[in-house]
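Note that one protein chain of the assembly has been removed; the remaining protein chains are unaltered in position.
Residue numbering begins at 1 within each chain, and the chains themselves are lettered A and B in the order written.
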Amino acid sequence: MTLAVRESAPATSRRIARKVLGHDAGAYLFLAPWLIGIFVLTVGPALGSLYLSFTRFDLITEPRFVGLANYTRIFTNDAKFLAAMKVTFTYVLLAVPLKLIFALSVAIVLNKGLRGLTVYRALFYLPSLLGGSVAIAVLWRKIFAKDGLFNDVLSTFGIDGVSWIGDPDYALYTLVVLSIWQFGSPMIIFLAGLRQIPQDLYEAASLDGASKRRQFWKITLPLLTPIIFFNAIIQTIEAFKAFTPAFIISEGTGGPVNSTLFYTLYLFQEAFSYFRMGYASALAWILLVIIACFTAVSFISARYWVHYEE
Amino acid sequence: MKSDAAAHVPGTPRRGAFGSLATHAVLIGVSLVMVYPLLWMIASSLKPDSEIFNSASIFPAHPNLSAYARGWYGLKVSFGKFFTNSAVIAVLAVIGNVMSCSLAAYAFARLRFRGRNFWFAIMLGTLMLPYHVTLIPQYVLFLNLGWVDTFLPLVVPKFLAADAFFIFLMVQFFRGIPRELDEAAIMDGCGPWRIYWKIMLPLAVPALATAAVFSFIWTWDDFFAPLIYLNDMESYTFQVGLRTFVDSSGQSDWSGLFAMSVVGLVPIFVMFIFFQRLLIDGIATTGMKR
């Protein structure tokens, strides 16, 4: 008996080791394309750009280490950086909440069980799908031009509009409107979330005598907070990354008077117009830190306002 | 009357006919505002320039297609070439994404291996990573490989599952497939490759199709990467071509510009018409950004 035990113990461990190893190798074969990608296209380049952010680099000569010079200049002596920050934050803080409020309102109306839901849903979603296209940015540029569609409509009310995209006071807001116009995909997510709320909660609430308004504030909204949170995170990150419309509307300049100089547009200019790759890398890492901070703060705040089951 | 009752969600008190009519009126109004710019763009592509600025109407007085012909050959390379380029890139991106992402997703969803949680966390982390952080070294890499002005920088990353979002989407879907099916397949003599190929992929067709459609649309719409990597007009994608058209003749030929814009939206619109259900379900279940 003891002999058998002594024999089988190492054999068992060897068997198990072989099985686990075999398993691992097989799994890593499935993962291989992604793993190569993660090292060659993500982790490597990310570390690379961190290094480059401490250098001066013009693509032609070797990167020259300059310490914190890029960062110092960005934070102390770069008016365009300040402009880009102001533009980007204004855009994020306006476009995201407005878009979400609009998306949620429409979703709530659509969730009432009206006829034609699928038609409305499709119509409202279409701009989201098309919106990333250069064509839409072109269209926007024409709508808000001096002699564009928007002013045509205004003129029927006897109002004489300005060139909205040509005016530094208004140009950014045309892009905010463009963002709100694409409220379709958060709306669909809200709709799906509203469908998840069990109907019997509302039945119980109306038996308890809760008014429609009260049901909204006490049932719908709390149960929807995880989805609001999710949408807010996704949309904010997307807003920080916005590029195409600003590029097209300003013909790549961020103008007029830097009023549409989105952060990403500024980064693009530094990198690919002036070939200041080190400086642009520093800008990229600052963007990463901003997004990371924002996400972290959101997740911390979520503990206080997002309602989770269990 | 009957269909009215069917459309009524149980539990929501019935509103009067007037209330529902008012809601419809508001929704139709919103729809109109949403769609009007698109209709105006189409109408404008059919109008002579002089008419575009004189009316906000979406009904051209003398519709004609001459702007399309003008726009198509408006640059020294025709938009036909741009269109083909975009289509080739988008189709390759679809193939690359579906293949590489489904492989990785299968490993994450089904295989037990050491380091799985670690890699999964990394994968989720890359979902949030702004691409700007990797942009410049990637550019340097592709430049040194001699890939600038080829489609490779736009296509190869897709074959390396760089769009982690699709991995996430497929992991979610694979997890919904009952594990007993895998086990039955194991009993039937399948290894992981055969399970992946014969069981998982056929059952995941909805998720694969969703990923494929979104891949196509996002690649078709992508502006930033082609803008950086394609300098030779022969290799331009449609988006970059359109932008060049804006800069070169946009001021003088609005209807030509609108015509080409419409053409650029057609593939997406076609996707929308055919795969609406898939797109909407895809967003609803996974929370996609666009």
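Note that a residue touches a chain if its C-beta (ideal position, glycine included) is under 8 Å from a C-beta of that chain, and two chains touch if they have at least 3 such contacts.
Simple rule for what comes next: contacts and distances are computed from a predicted model.
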| item | value |
| --- | --- |
| Chain excluded from display, named as in UniProt, from "histidine kinase", "DsrE/DsrF-like family protein", "Oxidase" or "Sn-glycerol-3-phosphate ABC transporter ATP-binding protein UgpC" | "Sn-glycerol-3-phosphate ABC transporter ATP-binding protein UgpC" |
| Omitted-chain contact residue, chosen from B:149, B:183 or B:247 | B:183 |
| In chain B, positions touching the absent partner | 178, 180-181, 183-190, 194, 198-199, 202-203 |
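Throughout what follows, only the chains that are shown with their structure count from here on.
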| item | value |
| --- | --- |
| List of chain A residues in touch with chain B within their complex | 20, 23-24, 26-28, 30-38, 40-42, 44-46, 48-49, 52, 59, 106, 109-117, 120-136, 138-143, 147-149, 152-153, 156, 181-182, 185, 188-189, 191-192, 199-200, 202-203, 206, 230-231, 234-235, 237-238, 240-241, 243-244, 247-248, 251, 264, 267-268, 271-272, 277, 280-281, 283-285, 287-288, 291-292, 295 |
| Touch list for chain B against partner chain A, complex | 3-4, 7-13, 15, 20, 23-24, 26-27, 30-31, 34-35, 37-38, 40-41, 44, 53, 55-56, 99-101, 103-104, 106-108, 111-114, 116, 119, 122-123, 126, 128-141, 143, 157, 159-162, 167, 191-192, 196, 217-218, 220-221, 223-224, 227-228, 239-240, 242-243, 246-247, 250, 254, 257-258, 260-262, 264-265, 268-269, 271-272, 276, 279-280, 283-285, 287-290 |
